[in-house]
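Apart from one protein chain that is not included, each protein chain of the complex appears where it belongs.
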Amino acid sequence: MISQSLRGKLWKLNGAIGIVSGICIFIGLFLGLVVAPADYYQGEVFRIMYVHVPFAKAALLSYCTLFIGSCLYLWKKDLIVDNLCHASAGVGIFFTSIALITGSIWAKPTWNTWWTWDPRLVSFAILLLILIGYLMLRTFVDDRKREATYAAVLAIIGFVDLPIVYFSVEWWRTLHQPMSISTRGVSIAPGMLMPLIFMVIGISLLFSYMLMIRTQMLYLQHLLEAKQGGLLSEEVL
Amino acid sequence: MKLGETQSLRAIYVRWAVIVIIAGVLTVLAVFRYNREVFAIPIETLLRNKPDGIVRILGQVSAGTLVKKGDGSAFFYLSSERKQTEVSVLYTGKPDDNLRDAKALVLTGFFDPDQMQFAAQKISPIPNSGFVVSAYLIALLPLILFLFSMERNLIRLSVLIKEERPYQKG
Amino acid sequence: MVSLSGINISHTYRFFKALKSVSIELQGGECFALFGPNGAGKTTLMKIFATLLQPTSGVVSIMGKDSVTDRDAARQALFFIGHKSFLYEDLTAIENIEFTIGLRGWRPTLGEIKKALDRVGIGAYASQKSRYLSAGMQKRLSLAKAILAEPNLLLLDEPYASLDENGIDVMNDVIRGVLACGTSVLISSHDRIKAAEVSHRAGILQNKGLKEIPITELEHALF
Partner (left out) sequence: MPFFDVVKLILWKDVLAEVRSRETISSLFFFALNVILIFSFSFSVGQDVMLALMPGLIWVAFGFTSILGLGKSFLSETHNDCLAYLQIAPVPKGAIYLGKLCGNVLLMLVVEIVLYPLFMIFFNLNILVKIPSVLLISFLATVGLSALGTLFSILTVQLRSREVMFPLLLLPLSVPVFIGAVEATQGALGGEPYFAYRHWVELLFVFDMIITIASFWMFEYILDY
């Protein structure tokens, strides 16, 4: 489905993406940590936003990639797409856990609690559990094509399920915990927005860079396994 | 795809060294930026040392002592975090919402040893910088390690694949 | 009437080419025996014909129905007996047959089932739970299913394995019977002598390709 020459070009493009993302993150961190003024209500703590929000966005991006990739795999049955899904789950677990941890650190000084049963937090925790289950499922299936199909089905069902989880937790929460803490976003000043934009763009580009690297890594791992098992016909490559 | 065409392990290490140096420079810049703002002394130290010039002190507005005047200036007692010592404060800056009963604050001003009173000109909320630093460390250090290990693994794999020979009889 | 035609079938397992451009054509009532050393791709080829696997390239059609685009029609026309028996252990032999044939959209009467079981020689075990049947009896039960299914194409993967001498005779007898009804049979086997008794044509799967040989030379062919 994806030809060799296209993959070569993508690989070259990926280097450029890595460099651009590095520059964006550098500018974003500089603006966010040095230039932006302290928040009126939260003080310095609001600067956690500049790592928390981009990581959370990258986590969502990874799950969208996983969903689209899974649909694409079931349609085309191309194992390089499966490598992409596998990679995006691995990178996704990383970004999701960091987003959860930094969110927790941010919640302590602002809401005076490490954890609250907010729909967004619960959906992220469930997302993390789905991704862990996804990777575990993959390690246990022996046949490569079966592994890819089962994993794709799981990813799609999880993606369909997550909105229901979000709404059910939201209903549940309005019933049991009156909204003493508003977790809705507040409008922020332009001086604070600029570094956020840079960080979100930078981390998203970094996500795609990491995704490509990990996809290539998984491809090579399978290639190495095939070569070690004597199941490599040179004409296929 | 021919892999890692121009890359080698040494190139990776050089690239990552550059990234780490840039990150270090950024950290140093951030630390300098914060030294101006973050450093505040507790009330006990203020009363004991009686420093000259502008200082920043940290404490909590003692409940029920706050008296606000019309022009925004205010008089109140500031107690230390364990509520053992207090110092009277005369605030003469702009009106500020953060000036509330039992609110923890950082005050900038100078100490008058004769009247044992602190004349505050500026009020700011507590920096909580420990949370910021830990959040950034927890986010960025694993990111760097993860990315580095993936890139190294990629090169290692391509080397392994080149070296791996298919099974031959005899 | 062409009952099975495979044109330039190739199959690749990710990095491994298992079959390279295999072509085969079977007329109705014809029996083809497939031989080859271990690992030559016999099972892969059988699985492709049984629609368990999709060919990476090439076209397989069964009774003129494409096995990828018109899959259910192709599946309706074929019956596959593999290494495993496809039996549910808690059901009796009769119930297993009712279920298997039922999925093909046909309900045989009890009399027909018993007749088929008698023909393969396990009529006495008709009400036995299938977990108590031995491997040879399970093979015979599969054969009874094949008789009742009345497919246009019968695929037999290692049909003689785990059968006793009488069982092998029954197997060849049934194969001759279905051939006479116009069904084509594809056998993949290692037993040249037994397979040669019923087959009209033979082929050797070697170097990932198929080479057809005259049935008379089968005993002396080297592979």
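Chains: A, B and C, in written order; residue numbering restarts at 1 for each.
The rule we apply is simple: a residue touches a chain if its C-beta (ideal position, glycine included) is under 8 Å from a C-beta of that chain, and two chains touch if they have at least 3 such contacts.
What you see is a predicted model, and the numbers here were worked out from it, not measured in a lab.
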Partner chains on view for the chain not depicted: A, C
Option touching the unshown chain, where C:Phe15, C:Phe35, C:Phe80 or C:Tyr125 are the choices: C:Phe80
Hidden partner interface residues of chain C, rising order: 50-52, 71-73, 75-76, 78, 80, 82, 84-91, 95, 99-100, 102-105, 129, 138
Contact footprint on chain A, counting only the chain that is left out: 74, 122, 126, 129-130, 132-133, 136-137, 140-141, 145-146, 149-150, 152-154, 156-158, 160-161, 164-165, 167-169, 171-172, 175
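One rule holds in what follows: only the chains that are shown with their structure count from here on.
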Arrangement of touching chains [line / ring / star / complete / other]: line
Remotest chain, chain B as reference, centres from CA atoms: C
Approximate Å spacing (C-alpha centroids) for the pair chain A, chain B: 27
Sequence positions of chain A contacting 2 or more other chains: 223, 227, 232
Set of chain B residues in contact with two or more other chains: none
Residue ranges of chain B touching chain A (in the complex, touch as defined): 1-3, 19, 22, 26, 29-30, 33, 37-38, 124-129, 131-132, 134-136, 138-140, 142-143, 146-147, 150-151, 153-154, 157-158, 160-161, 164, 166-167
Parts of chain A lying in touch with chain B, wherever the complex brings them together: 4, 7-8, 11, 22, 26, 29-30, 33-34, 38, 41-45, 47-48, 51-52, 55, 94, 98, 101-102, 105-106, 108-109, 206, 210, 213-214, 216-217, 220-221, 223-224, 227-228, 230, 232
Chain A - residues contacting chain C, complex: 77, 79, 144, 222-223, 226-227, 231-233, 235-237
